[in-house]
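One protein chain omitted, others in place.
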Amino acid sequence: MIQNQGLGFSTQLAIATARARNVFGSKRPQLSLITDFGDGDEAVFAVKSAARFVNPRIEIIDICHNVPAFNVLIGAHRLKRNVALPTEPEGAVYVAVVDPGVGGSRDCIIVKTRTGKYLVGPDNGVLSLAFATEGIHRVVLIENRDLTLLDKAQSKTFHGRDVFAPVAAHILRGVPLREFGSDLDPGTIVKIAISTDSTATSRAGWIVDGDGFGVIRTNVPNHVPRQAIGRLVAFTLNGGQVDITDRARLVETFDDSKPGETVLVLSSTGCLDLAVNRGNALERFGINFDQITLDGLQPRLKVSVRFDN
Amino acid sequence: MIQNQGLGFSTQLAIATARARNVFGSKRPQLSLITDFGDGDEAVFAVKSAARFVNPRIEIIDICHNVPAFNVLIGAHRLKRNVALPTEPEGAVYVAVVDPGVGGSRDCIIVKTRTGKYLVGPDNGVLSLAFATEGIHRVVLIENRDLTLLDKAQSKTFHGRDVFAPVAAHILRGVPLREFGSDLDPGTIVKIAISTDSTATSRAGWIVDGDGFGVIRTNVPNHVPRQAIGRLVAFTLNGGQVDITDRARLVETFDDSKPGETVLVLSSTGCLDLAVNRGNALERFGINFDQITLDGLQPRLKVSVRFDN
Partner (left out) sequence: MIQNQGLGFSTQLAIATARARNVFGSKRPQLSLITDFGDGDEAVFAVKSAARFVNPRIEIIDICHNVPAFNVLIGAHRLKRNVALPTEPEGAVYVAVVDPGVGGSRDCIIVKTRTGKYLVGPDNGVLSLAFATEGIHRVVLIENRDLTLLDKAQSKTFHGRDVFAPVAAHILRGVPLREFGSDLDPGTIVKIAISTDSTATSRAGWIVDGDGFGVIRTNVPNHVPRQAIGRLVAFTLNGGQVDITDRARLVETFDDSKPGETVLVLSSTGCLDLAVNRGNALERFGINFDQITLDGLQPRLKVSVRFDN
């Protein structure tokens, strides 16, 4: 139904768009924000106020604020997914505030990615899935108090407002990274240990998130054998108290399954989602967000899929 | 307390405002977005990222994202209410993503209204209450893949991001409608069958929405006999498992009733709301959002009010 016109129109559009950006000069520097403050929590306003104070020209965009409290895995995964969108611009700055150790000894860092984006947050792993995907260009330790708003603060417990937001806003003003502090060896910063396995007939990976529809998100890439699509495949979930073996239909869209059917969807995220057509997979398999978490630096719940059953 | 000054001040203001728009040139093209992704869901970010990629000048405004999942009736009603606000500007573009059939065979369409607004979404009825109110000027089938971002996508299940948002952003760049695809006969697109009846002593219509305060929204216009205002009137709700006959006080504001009293309010929406003063009408009458839905193309719950009891 939706077809290529074969006219090179998209190239023309790209040129026209680039021209529009220059002529109108109206693209504002972009700060995107993810936190675990909870939906609608007013603390988000304070973070944005701090950023606008430093740089009133910026546009502040919410990624989401309903990362489960202190859940570094889910925060890291949602940050990564959004930073990695092919539509995200070079030069964009991302602030992640999922920070159980705030006020303690963990560092505050800036990571510039190979893709020209900036990640600002605590050195606790929450930035790590994003920089694993984007590549690390440089890591800087935030040391220069003059580029924070700590001197305005009445407490030590709100680095989102007093450190990360003002630092991000200064980056968007063009302040060079060296002004913020000294370089860190990329090998020394905290990374979530996440990997996937792939054979001709199987995939293995981790449960990394869930959503409000009850979809369970994995980090297993959705490149699967063509002949398996449309068929029932076996999967297992295990870790912590969870030990499940079941079958799901491997589908490209929900329309290829029946209401109530368990499905593994080739998701818009680029990975496999475990879901129930018009139902709730989190409920069906008794999984809650407290289980989609880290044990040390490794996710708790492992997922594997076999295509040869 | 708030009175007209009789100075024609509002006319002067209108002129001054129009002038300000031209002088400052600072009004950004406006894309308003309604989805059933759930409050705070990060998928909203991906939709906005896609729109900004195509047109970085736009201002993106949230209508709401808590339309109950797949609930085309409630999505259609909330879209209509907001598109119909007398303060909404000509040329504004609205994207509605309530789309249980995404990836399946339903069409993607653009409706230009007689009021000069643009509605973009699936052809499943979700746009239909808005274009019924605003009038249809033209309907275009989205066919030109070059004006979408489908080629960047890794799945078929996210038309909000890959089709509707980029199409809306292109409209706001001034791309003519003919570039998107061929015209459709307005008679052939999907429409929710919603109507109201009115006699001297009664009104009948449908339950079309509820809100977080527990207010039940109807599509019955709030033009009622003056002498009925302030009095108790009889009403019925029925459809599905619901069959209720009760009485409510017909009031202009909550202050005209007692706490705990069931009221029919001449609502700010232009229609009658069924509510409980400082209470929850959804709970009182045992109605949940799953019942405020379509059976085929007709709402499930009928409401009628009599003024002559």
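Which chain is which? They are A and B, in the order written, and residues in each are numbered from 1.
Convention: contacts are C-beta pairs under 8 Å (C-beta built on N, C-alpha and C of every residue); 3 or more make two chains touch, one makes a residue touch a chain.
All of these numbers come straight from a predicted model, not from anything done at the bench.
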{"item": "Touching residue (missing chain; options B:47, B:63 or B:153)", "value": "B:63"}
{"item": "Missing-partner contacts on subunit A, residue numbers", "value": "28, 37-46, 48-50, 52-57, 69-70, 100-105, 107-108, 141-158, 161-163, 170, 173, 179"}
{"item": "Positions on subunit B contacted by the hidden chain, ascending", "value": "1-5, 7, 9-10, 13, 16-17, 20-21, 24, 26-27, 30, 32, 34, 39-40, 61-66, 78, 81-82, 85-89, 211-213, 222, 252-255, 265-270, 278"}
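Just so we're on the same page, only the chains that are shown with their structure count from here on.
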{"item": "For subunit A placed onto subunit B, the superposition rotation in degrees, Cα atoms, nearest 5", "value": "120"}
{"item": "Where subunit A and subunit B are represented by their mean Cα positions, the distance between them in whole Å", "value": "31"}
